[in-house]
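Here the complex is missing one protein chain, while the rest keep their positions.
As written, the chains take the letters A, B and C, and residue 1 is the first residue of each chain.
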Amino acid sequence: MSGDTQQRADGADRVRDVALLRAMLRVRRFEERCAELYQQEKIRGFLHLYIGEEAVAAGVLQALGAEDAVVATYREHGHALLRGVSARAIMAEMYGKQEGCSRGRGGSMHLFDVATRFYGGNAIVGGGLPIAAGLALADALQRRPRVTACFFGDGAVAEGEFHETLNLAALWRLPVLFCCENNLYAMGTALARAQAQTNLAIKAAAYGMPAWTVDGMDVIAVADAATRAVAAVRAGAGPFFLELRTYRFRPHSMFDPELYRAKAEVEEWKQRDPIAALTARLRGAGLVDDAALAAIERDAQAEIDDAVAFAEAGSWEPVAELTRFVYSGPASAGAHT
Amino acid sequence: MSGDTQQRADGADRVRDVALLRAMLRVRRFEERCAELYQQEKIRGFLHLYIGEEAVAAGVLQALGAEDAVVATYREHGHALLRGVSARAIMAEMYGKQEGCSRGRGGSMHLFDVATRFYGGNAIVGGGLPIAAGLALADALQRRPRVTACFFGDGAVAEGEFHETLNLAALWRLPVLFCCENNLYAMGTALARAQAQTNLAIKAAAYGMPAWTVDGMDVIAVADAATRAVAAVRAGAGPFFLELRTYRFRPHSMFDPELYRAKAEVEEWKQRDPIAALTARLRGAGLVDDAALAAIERDAQAEIDDAVAFAEAGSWEPVAELTRFVYSGPASAGAHT
Amino acid sequence: MTSSASLSAPTTSAAPAAPLGPLSSAPLAPPSAGAAPPGVVRTTYRNAIREAIRAAMLADERVFLMGEDVGRYGGCYAVSKGLLEEFGPERIRDTPLSESAFVGAGIGAALGGMRPIVEVMTCNFSLLALDQIMNNAAALLHMSGGQCNVPLVIRMATGAGRQVAAQHSHSLEGWYAHIPGIRILAPATIEDARGMLGTALRDSDPVLIFEHATLYSLEGDLAADAGEVPIDRAAVRRPGSRVSLITYGGTLRKTLQAAEQLATSGIDAEVIDLRTLRPLDTPTILESVRKTHRAVIVDEGWRSGSLSAEISARITEGVFYELDAPVARVCSAEVPMPYPRHLEEAALPQAEAIVAAARATIGADG
Partner (left out) sequence: MTSSASLSAPTTSAAPAAPLGPLSSAPLAPPSAGAAPPGVVRTTYRNAIREAIRAAMLADERVFLMGEDVGRYGGCYAVSKGLLEEFGPERIRDTPLSESAFVGAGIGAALGGMRPIVEVMTCNFSLLALDQIMNNAAALLHMSGGQCNVPLVIRMATGAGRQVAAQHSHSLEGWYAHIPGIRILAPATIEDARGMLGTALRDSDPVLIFEHATLYSLEGDLAADAGEVPIDRAAVRRPGSRVSLITYGGTLRKTLQAAEQLATSGIDAEVIDLRTLRPLDTPTILESVRKTHRAVIVDEGWRSGSLSAEISARITEGVFYELDAPVARVCSAEVPMPYPRHLEEAALPQAEAIVAAARATIGADG
């Protein structure tokens, strides 16, 4: 798959491609701010940045409709934001404030928003895949032409749940778009040290599932592939597998000393920064200029400043409510302390 | 893979092929007796018969040496017998007598014999695969040119542990021979209702593992394939996957009403009975005659009669020993009642 | 909810029928002999569950059943026999052997608006799905700040007693009761087998139902109009005054037998069937012990860390000064289940041990 803006400069694509730039930039700036806020101890616990991988979420999520569903991992700020969860609600969540999208209960790894059908924020590697299959099963049983997009890393491919879920989805022809964010590492474990078969799309053949390998640093390629794959899934062709080859520019989490990869390798990948690449292409095609770029930056900054202010002004849930949400219903039914 | 006795009638093959017949017949007659003993309530609990599938165990196990290891499932009487566990010890185990190969603790599903490196008898579907990888890892680390043969059913292929183990074994080039006994059903679930990809050997490609599909009703084909695969594994080529296409003539267990398959289908497969097939071939090639066959039958019956007598004469472990073998060491260290 | 359910011996047991009361401690109905009285049907625990599934599926299109061999095979314990023919393969779904995936898919389907019944063939295999149960089913509502309800019912067989040895004899329901966010049910009677599922399906949170495998063939009477039952209260199955015998699930019958034996020597034991293992109905337990001043807990789980420990601790915490003797426990031996019958019987709680524990408790207050 590849996208070539030169040949696709019709109006709709033009709008889409600029939107993709805007999307990636929002995510980038949002997370850069998160990193700062982590240093300031405003955000605590684990924080996994998506910086470098934005093209994947941006390209895939633009292909979905409002009725579709998304299941993501602990590295999901970008996915939440681009799915339409407000920066305010996300930032407040990362602060642990009750104005957060999960009322502060979840934090960075557990962003949820039922209104946009964003089903987390799953921090057990591979744990989201069966849930995605189930969401799709619900759609299939109710004859709703919806798609569930399920994001997971290359590391998850080794988990048993990957295998079980891909088989189940293929067997039952469930409308799932499996999006493997192959950033070449699972924490410090390089793909070749985790997988006997490093061509991950080949794995899909073991389930008779169509699969494409996509350059995950090229947001237009991702968007094109995802748009076609989503159409196929929605049309009832069963699940689809996308391997999105990408790279994380930052450490795995804020604790990672990055002993396992060379600085030079990281620098090389940074040359392929998806935001810089798209910016150059759009500029080259005359689709954006300095003023437009500055406006995009300004908007992003404004959105983030607003989100931070919102989070700062947010409130802590009273300790008396500790055992809420263990069970449904009025109070803390069934919870014992 | 296929074996043709006509073309291979040299002395060694002749001996091997007759031995294969003897092996299959021992297993068949042993299990026929087990079925009777189950009716008589001498054997209790679950009983899973291998009748119809004997060519698989017979063909594979003849390829192993004494230093090799075997991991099997709950349908493992034949494997234990052909691995060299005595019919006496197996039968006593199925009676629950302390003279059994697992001191009566395990029963039909948990035959163990460390002396012949027979590591069970695992009744969790897929649960034996990681153990086989570990046995092979121990061999690899100790530079022992051994092979671990791991038997499992078509049903196990859907389990996450299958996926995790095949990847691990391939990644680490562990000396495991994976033997998938594809008898087309997992209890009542036909392969096509459990697997999106019913060509199981294709799955091995997802791990970069060599694989052969073998006619599991043709014991000579199995033996030839296993011999070659074992040689490759022993030579350090890493793991090997054999899909052995076979059929169980009997119900899944003694409780199975067999609602899920047609009698005609079973009858059709019975036409391909591996014992009858080999008998005909050996007769045709002049390798056995009526007298030889009768002798084989007589030996099998004698062995089984002796085993039953042994089991009958066996003793019950005293109840006072209930908490033995929970922990090692003298008494029931650490066990509390 | 009227009830004249009575508890007959299962086909495999020589034990005499012991009468069971309704949930309240109203006087017990006499055991029915021969033909069922009018308004009452003769049935089995197995059929009662099947009826519960049928009724739920007929009443609510969102309900479906999935699990290993629930369809063409007819269910490992024949519970779902005939349902595939009645409801078709969309709603009676055979799954591959993929416990984690299909339990997780049940969670996802619940999030997606369905009311799935997931059958995990036995609790022995549920360990393969435990991550989904603890980290997703039980946690999603909380992690999402109250957004993601998981109205999922998971059924599984549990328990020992059939000589199926170490990997097929676990009693894990009490252990599962440690997990916040789920509800745990243990139907011990035909009435509860019939009634708990429907109520569980109305719950907005995940409910795990553990069906003791030795109960499926249990025969008894059931009101023809039997339906849903409450799932938040323990039941006094036999009122008594001298000692509280507290149990659930597969050991209820043995405990009732023990109570009958005790009665013959003049000891009037109260028998409590917990029914719901999480959340525990502590008030009913404490009320009973406040009356009897003595308690014996009977639990098929391995003793250490079994639910019996929690109950003992709660009794101590709640009515310590009312106790005339230490709370006693009759549990399974701490051993992977051995295959031979005599060892399995020795490993499991038996009526004799319950009687002995009750007597010791009574003798103990000097």
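The rule we apply is simple: a residue touches a chain if its C-beta (ideal position, glycine included) is under 8 Å from a C-beta of that chain, and two chains touch if they have at least 3 such contacts.
Since we're looking at a predicted model, the values are computed, not measured.
Undergrad: Touch partners of the unshown chain, restricted to the chains that are shown, please.
TA: Counted over the whole complex, the chain not pictured touches A, B, C.
Undergrad: Pick from C:Ala101, C:Val150 or C:Ala166: which residue touches the chain that isn't shown?
TA: C:Ala166
Undergrad: Which one, C:Ala235, C:Val327, C:Leu348 or C:Ile362, makes contact with the chain that was left out?
TA: C:Val327
Undergrad: Based on the whole complex, identify which of B:Phe30, B:Phe46, B:Tyr95 or B:Phe112 touches the chain you can't see.
TA: Residue touching the absent chain, from the options given: B:Phe112.
Undergrad: What does the interface between chain B and the hidden chain look like in terms of residue numbers?
TA: Within chain B, the residues touching the omitted chain are 69, 71, 98, 100-106, 110, 112-114, 119-122, 124, 127, 129-139, 141-142, 160-161, 164-165, 167-168, 171, 324-329, 333-336.
Undergrad: What does the interface between chain C and the hidden chain look like in terms of residue numbers?
TA: Residues touching the hidden chain, for chain C, are 100, 124-125, 127-128, 130-131, 134-135, 138-139, 142-143, 165-167, 170, 174-175, 177-181, 278, 280, 301-302, 304-310, 312-313, 316-317, 320-321, 323, 325-329, 334-336, 338.
Undergrad: Contacts of chain A with the missing chain: which residues?
TA: With respect to the unshown chain, the touching residues of chain A are 44-46, 96-97, 104-107, 109-110, 122-127, 155-156, 158-160, 186-190, 193-195, 256-257, 259-260, 316-317, 319, 322-323, 326, 335-337.
Everything that follows uses one rule, which is that only the chains that are shown with their structure count from here on.
Undergrad: When the C-alpha atoms of chain B and chain C are each averaged to a single point, how far apart are the two points in Å?
TA: Roughly 37 Å separates the two chain centres.
Undergrad: Measuring centre to centre with CA averages, how many angstrom lie between chain A and chain B?
TA: About 46 Å, centre to centre.
Undergrad: Residue numbers in chain C touching 2 or more other chains?
TA: 95-96, 98, 100-101
Undergrad: Quick check: what residues of chain B touch more than one other chain, meaning two or more?
TA: 158-160, 193-195
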